[in-house]
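Note that one protein chain of the assembly has been removed; the remaining protein chains are unaltered in position.
Order of writing sets the chain letters: A, B and C. Residues in each chain are counted from 1.
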């Protein structure tokens, strides 16, 4: 299972902060994962693919083309606002 | 009597923080006062006339050519260092 | 030290504890951010802050490391609240100790600009008009760009 974490406004769009999904074998990168999510929810996939969104795999910030495996934690991070 | 106040290093040179002196009639400005002090103590007068020194009459900052009267408080203020 | 916590904090007590550890430094600059009573959508009911535990703390540590490379600072403290925060409550405290005040001022200023735009926090305003996710203003991005030119180093 791949664990998906949605933060900020992305959690509102996804309807929750966490999902566990069995990613099919052809999902090799975050891009693939977003495309896979888009098959069920095109609005969410568009939000996840926005150029302002950053990605983390197992708590490391990575690019959208980073490889992922079926047991990873993948986090979707919209624009931050601290302080 | 004119009350003289010396601050910082000027008090060390004057040998005290406060003096009261009867200023003669020809002492009309701070410049005149410094010249008068110089008759008794040339080293102190030179220090008081230094371009870094500022002057106050009755707690107001004034120029060296400001008029003074016999009952004024005249303060000699060397370079400051706060904070 | 970096502390991300749901617990309210008392800025004065934190400053005291910090300055007691730093007797040899001449300069301590602090920044305290408080929740303002007005939100974009009206009177604020509360602010809610999310973070990504572990990742957020590391993003702050990276910002601190950048400041330490750039200025001569001896110690820093960053406290950032998460969870629900009431109007008027402290949300962030940054303290920087340095030998000289220029370094302390610049590092504190830098840390705040980067905390606003590069630390992993997500902030939602809850007002009488509803809920709204807040993103940095253009001014916040402009502030952080100042440090990317050489003149402020």
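FYI, a contact is a pair of C-beta atoms (placed from the backbone, for glycine too) under 8 Å apart; a residue touches a chain by one contact, two chains touch by 3 or more.
Computed from a prediction, not measured in an experiment: that's the story for all the values here.
Trainee: Touch partners of the unshown chain, restricted to the chains that are shown, please.
Mentor: Looking at the entire complex, the absent chain's contacts are B, C.
Trainee: From the listed residues B:5, B:21 or B:35, report the one that touches the chain absent from this view.
Mentor: Looking across B:5, B:21 or B:35, the contact with the absent chain belongs to B:5.
Trainee: For the chain not shown, which residue from C:32, C:46 or C:84 touches it across the whole complex?
Mentor: Here the residue in touch with the unshown chain is C:32.
Trainee: Could I get the residues of chain B that touch the absent chain, sorted low to high?
Mentor: 5, 7-9, 11-12, 56, 59, 61, 75, 77-83
Trainee: For chain C, which residues lie in contact with the unshown chain of the complex?
Mentor: Touching the chain left out of view, chain C contributes residues 10-17, 19, 23-37, 87-88, 90, 99, 101-102, 104-105, 108-109, 112, 139, 143.
The rule is simple: only the chains that are shown with their structure count from here on.
Trainee: Determine the centre-to-centre distance between chain A and chain B, using the mean Cα coordinates as centres, and give it in whole Å.
Mentor: The answer is 76 Å.
Trainee: Centroid from C-alpha atoms only, then distance chain B to chain C, rounded to Å. What do you get?
Mentor: Chain B and chain C have C-alpha centres separated by 50 Å.
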